[in-house]
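Remarks on the structure that follows.
Complex shown without one protein chain; remaining protein chains in place.
Each chain carries a letter (A and B) given by its place in the written order, and its residues are counted from 1.
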Amino acid sequence: MANLTNLYDVSKCTACRGCQVACKDWNQLPAVIEPFRGNYQTHEDTNADTYTIIKFIEHEDDPAEDVTWNFIKYQCMHCLDPACMKVCPQGAISQTNWGAVIKDYDKCIGCQYCTYACPFEIPKYRKRDDIVTKCTLCYDRVEEGLTPACARTCPTGALQFGDRDELLERAQDRVKFLRANGFPNATIYGKLELGGLNKLYVLTDTPDKFDLPVNPKVPGQITFWQNWVQPYFGWLIPLALAGSAVSFVTTRILAGKHGEHAEGGHE
Amino acid sequence: MKVTRRQFLKVTGATAASFAVVELGFDMSATASGVKGLRTKGIKPVPTICPFCGAGCGLVVYARENAPADGPQILSIQGDPDNPINRGGACSKGSALMNLREIYNPDTGEQEINPKRITKPRYRAPGSDKWEEKDWDWMLSTIAKRIKDTRDNYFEHKDSNGIIVNRCEKLASMGGAALDNEELHLISKMNRALGMTYIEHQARI
Partner (left out) sequence: MTNHWIDLKNTDCALIMGSNAAENHPISFKWLTEARDKRGAKIINVDPRFTRTSARSDIYAPLRSGTDIAFMGGMFKYILENKLYHEEYVKYYTNATFLVKDSFDFEDGLFSGYDPNKRSYDTNKWAFETTEDGQYVKDMTMEHPRCVLQLLKKHYERYDIDTVCKITGTPKNKYLQVIKTYAATGDPAKTGTILYAMGTTQHTVGTENVRSFAMLQLLLGNIGRAGGGVNALRGESNVQGSTDWALLFHILPGYLATPEAQKHPTLAAYNQKETPKTGYWVNKPKFLASMLKSYWIKDDPEKSYYYLPKRIDGKNYSHIAMFEAMYNKEIEGLIIWGSNPIVGGPNANKEQAALANLKWMVAVDLWQTETSEFWSYKALDRATDKDEYKIKKPKDIQTEVFFLPACNSYEKAGSVSNSGRWMQYRWQACNPVGESRADLEIAHELTLKIKELYQGSSKPQDEPITHLYWDYGHGAHPDLDKIAQEINGFEVINGKPGAQVANFTKLKDDGTTACGNWIYSGCYPAVTGKPEDYLARRRDNRDVPYEGTKPIGSYLNWSWCWPINRRIIYNRCSATPEGKPWVEDLASIFWNGEKWVGNDIPDFGATKAPSDPGGTDAFIMRPEGVGCIYSKCNEGPFPEHYEPWESPVANILNSQSFNPVVVEWEPDKRGTPDKYPIIGTTYRVSEHWQSGVMTRMQPWLAELMPDVFVEMSEELAKEKGIRNGDNVIIMSTRGDIKAVACVTKRFKPHNVHGKHVHQIGVLWHFGFNGYATGDPANRLTPHIGDGNTMIPEYKAWLCDVRRA
């Protein structure tokens, strides 16, 4: 099965934020109302009830030229080689055969180890049901032949969904066009980063102008654990991490919270 | 004739009612991860038009059938892929349509009727600082009496020149830009029969 993914073309996005709300409608997420801080982007980051946000970033390189107002959709990148999946002690995170990194919330124990492993700091802990949440690439829709809620609602076609290889070709053509039409720094993001992301971006400028990590990396400590310790000695993690910055993770696992689930204390 | 959801299902445009069930154009049945099923599977979407701006984008409402009348019923509201104006697209406002009826509680995550919706008629007595709930019949009867009193007290059948003017300048009507055409027809008719000259709506502001 080929990888299926989103291609997001910033040059066509009007930041209407239909995607942000459609995501809430489909994933049944409540609003998180925070104060206005002087930017249209009211959530500084994604949160446990907001899987995707549009970032609003102003730039002014030359005061004689127009200001640039960049919009970018931010959410789980569905890494082709997902660090979060490797570190999950409960095997709650998996990857579908078409590239969505998904989570079984019945297995999640809220240990938050995945939140430390993610190079994009995407997964977020949700207190009310003690789980960590993130974008699922609407795998429940996709597997019934529907596009993800965000791509389906995008009014301008800035977000498309389909075969990753085909979308990559489309992205390359688009970048070529943009470079020839006033955006010399236009580029693709997600093709090579971290060995490839299952989210592709067409950017009109370099990734830093869109608040994207230029060369994203999985945190070093995590790499070691995920590649060596977790696959073979998963039971060592809690012990080895005890007393470290993420010691709270260990408490969760040692407490055997998952056992409570089995007894029906949680839906 | 009353047109209900059932009757809508009889409306058959050439490609209508298909609702582009398969959007991707290829079969995904072999890939099912099986963790979570499609929430709206088997539910017939009902088409509507967005109540916000003047674009007239189509949306479809997925509502649980046989859900209790006084509780949450909406599964999802999304852009209507068959509507040629928006082809399934919807901005933030269009995508938020469910909230006009229901919300997810931020503390519990549970779906509930939007607590801001007013569910019973309310009356505020002169000088009062609060509402009282009243029944519909009392409200409509009392309003009809107020209208009649004002009209009868200030109606001008003829003006000072003897011209028949049939007007009451003490009554006014405002609004209508969010109503349906059929509603506007009735209100326009009612207002003019009452003799209103102060009739205004949002096009002026």
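FYI, a residue touches a chain if its C-beta (ideal position, glycine included) is under 8 Å from a C-beta of that chain, and two chains touch if they have at least 3 such contacts.
Fair warning: this is a prediction, and the values are worked out from it, not measured in the lab.
Q: If the hidden chain were put back, which of A:30, A:148, A:162 or A:207 would touch it?
A: Spelled out, the listed residue whose C-beta touches the missing chain is A:30.
Q: Tell me which of A:15, A:48, A:150 or A:171 is the one touching the absent chain.
A: A:15
Q: Of A:91, A:157 or A:184, which residue touches the hidden chain?
A: A:157
Q: Give me the subunit A residues in contact with the hidden chain, please.
A: The list for subunit A reads 11-18, 20-21, 24-25, 30-40, 42-43, 50, 58, 60, 66-69, 71, 155-157.
Q: Using the document's contact rule, name the residues of subunit B that touch the chain not shown here.
A: 1-5, 7-8, 10-17, 46-58, 61, 63, 69-70, 73-74, 77, 82-87, 89, 91-93, 95-97, 99-101, 103, 106, 113-114, 116-129, 131, 136, 139-148, 150, 154-155, 157, 159, 161, 163-205
Everything below uses one rule, namely that only the chains that are shown with their structure count from here on.
Q: If you average the CA atoms of subunit A and of subunit B, how far apart do the two points sit, in angstrom?
A: About 36 Å, centre to centre.
Q: Where on subunit A does subunit B make contact in their complex?
A: Residue list for subunit A touching subunit B: 1, 4, 16-18, 20-22, 24-26, 28-33, 49, 94, 96-98, 102, 104, 128-129, 139-147, 149, 152-156, 161-162.
Q: Going by the contact rule at the top, pick out the subunit B residues touching subunit A in the complex.
A: Answer in residue numbers: 21-24, 26-28, 30-33, 35-39, 41, 76-79, 81, 86, 88-92, 94-96, 98, 103-109, 111.
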